[in-house]
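What you see is the complex with one protein chain gone and the rest in place.
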Amino acid sequence: MKHKNLALFEQVMHGIFFFCGFVTIAFVCFISVYLIISGLPAIREIGIIDFLFGTTWASTASEPKFGILPFILTSIYGTAGAIVIGVPIGFMTAVFLSKVAPKRLAGIIRSAVDLLAGIPSVVYGLVGMIVLVPFIRVFFHLPDGATMLAAIFVLSIMILPSIISVSETALNAVPKEYEEASLALGATEIETYFRVSIPAAKSGIAAAIVLGIGRAIGEAMAIIMVAGNVANMPSLFSSVRFLTTAIASEMSYSSGLQRQALFSIALVLFLFIMLINVLLNLLLKKKTK
Amino acid sequence: MEKTKSMKRILYDKILRFLLYFCAFITSAFLVVIVGYIFYRGLGHVTWQLLTTSPSFLSDSIGILPNIMNTLYLIFATLLLVLPLGVGAAIYLTEYAKNRRLVGLIEFATETLTGIPSILYGLVGMLFFAQFLSLGTSLLAGCLTLVIMILPTIVRTTQESIKTVPQTYREGSLGLGSGKWHMVRTVVIPSAIDGIVTGCILSVGRIVGESAALLFTAGSASVLSDFVKAMQSSGATLSVALYMYTMERGKVDIGFAIAAILMILTFFINLSAKLLGKKLKQKHG
Partner (left out) sequence: MKRRKILGLVMAATLSLGLISGCGSSTTSSSTTSDSSSSSSSESSASSTTIKATTLSGTVSTNGSTSMEKVIGALSEQFMNDNSDVTVTYDPTGSGTGIQAVTDGTCDIGLSSRALKDDETASGLVATTIALDGIAIIVNTDSGVTNLTMAQLSKIFTGEITNWSEVGGTDGTIVCIGREAGSGTRDGFESITDTKDKCVLSQELTSTGAVIQAVAGNPTAIGYASLAAVDSTVKVLSIDGVTPTEETVKDGTYTVQRPFNVVTKEGTELSEAAQAFFDYVTSSDANDLISAAGAVPVN
């Protein structure tokens, strides 16, 4: 009698835990399906070519136009800009932390990097808005400093911690034998790091870059505060709107086709992110091999 | 011939070494400048009145007590819901799941959830929780949205911590005749407490810093209520309040004050996570 109860009880617990595990899959499916279902109607109505490649976004004009090319290009250029600034600095810092720095200094800088990672994005936006935007306005003699440049700068600082920590992990994983062999053959330390360790950690570093891209493309709040939010085609010194800020700016008051178009933008963003995720997974799997 | 080769190599060495130090310096400088500026502009405005009163239009004063309370309520409610789910999922993955593919699928799903930008969570949360489930713009809608966002963190940290439990413990318990659930309850979970607590701390950090997802689900109002009432009404957490005071009311000084408070909170959260992480590593050892 007791055995039967115990067996049943175990079954129930197994079921409960299975449910918990399954819930994560359910959430992902739910979000994907929701975005796809919400995002398709507008694309169908506007026409996928006009939507993805139209250069004018005028969602509340009397003759509304829903071309999101400005947003797509802005997100791409903005992310590229952040990568161009963030990756070299982050990567070099990772090499420093992993190979060159004395233990205590490395510990201090690593704490600094962790703190940078924990700062909320609105705080970055605030400092950017008060310090960076006026600085850009004065330094470049522009009428207004809220530009793509400000967004790129803020984004690159925000992705630094991710790039640094993943790169550092990859560099730390390079087998000591590689480096010792190189040193034994007469190379200097620096030469060893740059010619042996880094190529060996290639896929981990690539993973860091992809992670940085993912973070940059998904950022909204900090950018809203520094980039001006006008739906222009991207240019370094003009006010721009990203895919994320396009959604954030109009979501709350939109209705009808405008609202559905915003869902479609969300779908496009989601697909970008999924692509990046899959790429990241492939790179990481290569690393563990 | 030998000499120029050496000189070139020496130059290469010096330049690269300088660049390494320089980049590390820039990274640290960013932090120092950002935190320094925030404290410089913000700490002066962190007054007792700011911390303990509600904003009042009749007496023209500003207070962030409602926002502090909203943040605490949200942390409490979210952790309450996400811990069972997350720990349960982690236990399933490490103790119960037999199918390799299913495990891989669940882990892929968890990774995916981490990568989704918070603005998309805000959109889906607003549409599903606030509108479709008629919860309205409320802390509860925000809480449910956060549960989905935070789930991967709890699953991952719990998983890592469960993995440190030596197999011998499990076998010993089962060998002595305990059922699987009993073994999990008495052996696995207690040993995994460190990882679970680390996950909680990281989640708290995430919740405190979250703004995009909450702005559209939990709203931006600043009224003081008790827990039950607050969950049903619109409420801004500290990060959302920072955004509202700076962007909407133009009160930049208050924004910096909140930023200073957030920095101090972030610092403590980071510190606790790090100390616990060290303890975990020692056990893994």
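First chain written, first letter: the chains are A and B, and each begins at residue 1.
In this text, contacts are C-beta pairs under 8 Å (C-beta built on N, C-alpha and C of every residue); 3 or more make two chains touch, one makes a residue touch a chain.
Given the structure is predicted, the values throughout are model-derived calculations rather than measurements.
K.L.:
Using the touch definition from the top, which of B:A109, B:A130 or B:V165 touches the missing chain?
P.N.:
Going through B:A109, B:A130 or B:V165 one by one, B:A130 is the residue touching the chain not shown.
K.L.:
From the list B:M244, B:A257 or B:L280, pick the residue that touches the absent chain.
P.N.:
The single option touching the absent chain is B:M244.
K.L.:
List every residue of chain A that touches the chain not included in the displayed model.
P.N.:
Chain A touches the missing chain through residues 58-62, 134, 137, 143-144, 146, 228-230, 239, 249-250, 252-255.
K.L.:
For chain B, enumerate the residues touching the unshown chain of the complex.
P.N.:
55-59, 65, 69, 72-73, 76, 130-131, 134, 136-137, 190, 193, 197, 219-221, 223-227, 229, 232-235, 244, 247-252
Here, only the chains that are shown with their structure count from here on.
K.L.:
Between chain A and chain B, what distance separates the C-alpha centroids? Give it in angstrom.
P.N.:
Here the centre of chain B sits 17 Å away from the centre of chain A.
K.L.:
Which residues of chain A touch chain B in their complex?
P.N.:
6, 9-10, 13-14, 16-25, 27-28, 31, 34-35, 38, 88-93, 95-97, 100-101, 108-109, 111-116, 118-127, 129-131, 157, 160, 164, 188, 190-191, 194, 214, 217-221, 224-225, 244, 247-248, 251-252, 262-263, 266, 269-270, 273-274, 276-277, 280-281
K.L.:
Spell out the residues on chain B that touch chain A in their complex, using ranges where they run on.
P.N.:
Answer in residue numbers: 9, 12-13, 16-17, 19-24, 26-28, 30-32, 34-35, 37-38, 41, 84-89, 91-93, 95-97, 102, 105-106, 108-113, 115-120, 122-124, 126-128, 148, 151-152, 155, 179-181, 184, 205, 208-212, 215-216, 239-240, 242-243, 246-247, 252, 255-256, 259, 262-263, 266-267, 269-270, 274.
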